[in-house]
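All protein chains of the complex are present and in place, except for one that has been dropped.
Think of it as A and B in the order they're written, each chain with its own count starting at 1.
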Amino acid sequence: MSGDAVIVCKGVGKRYGRKWIVRDIDLEVRAGELLGLIGPGGHGKSVLLRLLAGLATPDEGEVRVRGKNLADIDPFELAELRREYGYLFQNYALFDFMSVADNVAFPLRQAGGVEEPEIARRVKERLEQLGLGEALDRFPSELSGGMKKRVGMARATIGEPAIVLYDDPSAGLDPVTSSKIFRLVRTMHHSQDDVASVVVSHDIDRMKVICDRYVMIFEGKVLFDGPEEAIEGADPMVGKFFFGSLGQSSGAS
Amino acid sequence: MNGALKSLASSVGGAVLAIAETIGGAVTLLFRILRALFPPRYDAEGVWRSFYNVGVKSYPIVVMTALFVGAIMVIQTAFYVKKTGATGIIGYGVGFSVFAEIGPILIGLMFSGRVGANNTAELGTMVVTEQVDALRALAIDPLPYLVVPRFLAMLGMLTLLMVLGDLFAIVGAALTAQLLVGFHWRVLVADLLQSRLLDEFTMGLVKAACFGISISCISCYFGLAVRGGATGVGRAVNNSVVSNATAIFVIDFVVGYLYSL
Partner (left out) sequence: MNASTTNFFEAIGAPVVDIARAWGSMFGCGLRTLRAIAMARIAWREVIHQSYLIGNRSVPFITVTLGFLGMISVYQVAMQIKQIIPDFTMLGPAFIQIMIREFAPTITGLMIATRVGSGIAAEIGSMTVTEQVDALRMCNADPIVYLIVPRAIACMVMVLMLSIYAVLVSTISGMLMANGAFDINMRTFLSLQLTNGDDIVIGAVKALAYGFSIPIIAGNAGLTTSGGSEGVGWATTRAVVSTSFAVVVLDFLISAAGYIFT
């Protein structure tokens, strides 16, 4: 089911000031694999995701994407790699000076090579799929939190990226929309061969339906790495976190 | 056409109203501060803390600016000397322009940028994080605690820093005269001291005191009037520095004019 390693972290550590936020992280994200990143709030998931995208530079260890160390590749190679990425930010990070349609179209326009009518068609299609057909010409400041999240989702996936990082895709969404979002994550994952996806979420019930493997981050370290079946044999904390939230989804600590 | 005229009229009207509101707000605040001063009704310890904060924050930039102001005015005067050969005016020209006009304006602008902007951001953050409301809820009037100490500190510190600034401007002028213009620094300083610029010097101090009053009132007014979260704070800082700069030039004019009557 999973192929070559797309992203490899070796001994990665990141600190702010004197405090190490994450440390000694060894992690692989493989092609064709949908990886679930779980863990209590504030324990470093978002920081790790930023490291995987090269938005933050590790203070220790290295992050390699397709064999290249993100910390010392030249800007053109980085740009080449970034073209493969899709990133959903935890707090949306929508461009507040652009309309919803322009936000979603931005990655396509930036990448070039797609005609304007085709862009418009794809943007409209993606937004309609997410129930935002009406919101095309509105501005981010006029949207609710959940709507912003969905616009962010559309922007992250519009370029059909091969490496997609989702930071809490269902936060602040009602159950029906959450399910829709997770279905979109899966659809995106299978839309091409060998897509590598990482989903950070507290919504473990819905993750179980789609994820192939889980990594649990606890106090900045990898506490667990493996499929659901392996949890029983692992640290009891993992089981508690994983199964304890059964029936009470989104258990942010 | 009619619509354009109307929108122009309404935007001019809006601007006038906004200016009137700022002036009104700052002046009202000034009166409330003065009422709190006579008889004294403020947090005395807070005054010392404010003096310390304001001084520590602003003296490096004031000293640096003053050095450069002296240097710049020497160069400007030297241009004339080069053209006319009248070396006698260097000391007088530098002293006059630095003490009376350029020194106060530039140091006032820097002080407004450093202390005034900082003060607006500080009070604004306190407002949006509801700390000011918390004071009010404890039946504590924020004025004697937050505003009066800052007022006294800015008034006192800026006047003191003006003296320091004049001193460092002379240092900057002497250095530049010696190193760049090829004019002996002792001659410059001696000329400057003999130029009987006491009036200009005191006028600079009066200007500084007035700037201190206006910067404290305006920056506190905008800080306490912040609405609308973090972007509100950014906007308030922007409005505060713009109003302060405008006030500095207007006050500079009024004091300069009154002083020569």
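Heads up, the rule we're going with is that a contact is a pair of C-beta atoms (placed from the backbone, for glycine too) under 8 Å apart; a residue touches a chain by one contact, two chains touch by 3 or more.
This is a predicted model, so every value here is computed, not measured.
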From B:G24, B:P40 or B:G234, residue that would touch the chain that is not displayed: B:G234
May I ask which residue of B:A71, B:I90, B:V132 or B:A225 touches the chain that does not appear here? B:A71
Answer key for A:K10, A:R66 or A:R83 versus the chain not shown reads A:R83
Quick one: say which of B:I33, B:M110 or B:M157 touches the chain that got left out. B:M110
Tell me where the left-out chain touches chain A, residue by residue. 50, 53, 55, 79, 82-83, 85, 87, 89, 91, 93-96, 106-107, 110-111, 155
Can you name the residues of chain B that touch the chain not displayed here? 15, 61, 64-65, 68-69, 71-72, 75-76, 78-80, 82-83, 96, 100-101, 105-106, 109-110, 112-114, 117-118, 121, 124-125, 176, 180-181, 229-231, 233-235, 237-238, 241-242, 245-246, 249-250, 252-253, 256-257, 260
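Keep in mind that, in the parts below, only the chains that are shown with their structure count from here on.
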Centre-to-centre distance between chain B and chain A (centres being mean Cα positions), rounded to whole Å: 50
